[in-house]
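Here is the structure we will look at, set down as structure tokens.
Just one protein chain is left out here, and the rest sit where they should.
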Amino acid sequence: MDQKKKIPVKIKIQINDFDVSKETKILQENQTGAIVSFVGVVRGFDEKINSVIESMTLEHYPGMTELEIKKIVKQSYERWDITGATVIHRIGKLLPTDQIVFVGVSSRHRQNAFDSCNFIMDWLKTKAPFWKVEENEHQKKWVDYNLSDDEAAKKWSI
Amino acid sequence: MDQKKKIPVKIKIQINDFDVSKETKILQENQTGAIVSFVGVVRGFDEKINSVIESMTLEHYPGMTELEIKKIVKQSYERWDITGATVIHRIGKLLPTDQIVFVGVSSRHRQNAFDSCNFIMDWLKTKAPFWKVEENEHQKKWVDYNLSDDEAAKKWSI
Amino acid sequence: MIIKYFSWIKEHIGKSEELIELPDDVKTISELINYLSNLNDDYKKVFVKKDLIKIAVNKTYCSVETKISNNDEIAFFPPVTGG
Partner (left out) sequence: MIIKYFSWIKEHIGKSEELIELPDDVKTISELINYLSNLNDDYKKVFVKKDLIKIAVNKTYCSVETKISNNDEIAFFPPVTGG
């Protein structure tokens, strides 16, 4: 694997929504055959605390977030033969069914696209400095982290 | 696993293009947290036969195609806890960078969405009766099937 | 019986579909392949590549041993290449 290879990487932290079609199209180019994308969505109910979610607010650590995501994407394209990667993460206040995060990876071969997208999501979940607070009329609750996210990241053994 | 569970399943074989944003949005509902989608795209060069692709034409076996895709999707939702699945496959003449296929799966948990989308693609590649012919000014060539696709499908051991 | 052909098989045989009256002694896919192969060289040239041909009866995958009747829809096609 050529350690110096460069691929088009787009990383955005933004308040605004994103357009999945537009982002998928950007990842399509002449020699790409496969694009795998992940979209995370705000749920209307938190089963762990048995509570309705009316809104959610996301904060992050500006600067460190971008650095961490860059590291994760770099590991991904050093490990798999991919042709492009995009990570968009929203911050601020979001409502149920709103889109939170987009991770898209393009590759000549579909399994590389599946694996590297899955890898980026697992690591983003455990490394990128975002925090969610869930809100309803009765309370405001910072989301507890998931031990299962640590386990998910470990399956890539790096 | 409840063998009788029903989830929203959309299967379309069509000449027209599809809109990834629209399809992703349809898969979002109140209790869905994760949507994984795959988009397959026409490439401009076939490395196996070292030939430029100017266009590609897809034919299929009407009726059997839909039946086979239904079986694959059914296996997927009997195996993983998913909340919705969409498969759209285009037929007819397509050009490089055109979208060919969309497979989208929604779930409460991201790994289920990744695995079932990956599973559906692997099985669609080996079971759904579509055939591609690649065209350029010098020749028209039916695409040979990939032994590696059979191997990919086997990893799910069913 | 309706027989359908797809992809390069359709092109080699020169038609996408045909209606045949199944002879009484043809009771399996394997026997149908022999019967067709004896009709003319176009069929013969296709069916010698038996290992490259997939078969469906009434839109469901089947094997050469599958029993068939005159009401069935049979399809011969190469391994699929969609997606």
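In this document, chain identifiers A, B and C correspond to the written order of the chains, with residue numbering beginning at 1 in each.
Note that in this section contacts are C-beta pairs under 8 Å (C-beta built on N, C-alpha and C of every residue); 3 or more make two chains touch, one makes a residue touch a chain.
Everything quoted here is computed from the prediction, not taken from an experiment.
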Visible chains in contact with the missing one: A
Using the definition of touch stated at the top, determine which of A:A34, A:V101 or A:C117 touches the missing chain. A:V101
Suppose we count only contacts with the excluded chain; which residues of subunit A make the list? 40, 58-61, 63-64, 67, 89, 100-101, 121, 124-133, 142-146
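The definition used in the following text is that only the chains that are shown with their structure count from here on.
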What's the distance between the Cα centroids of subunit A and subunit B, rounded to whole Å? 23
Quick one: which residues in subunit C touch 2 or more of the other chains? none
Listing for subunit B: what residues touch at least two other chains? 40, 121
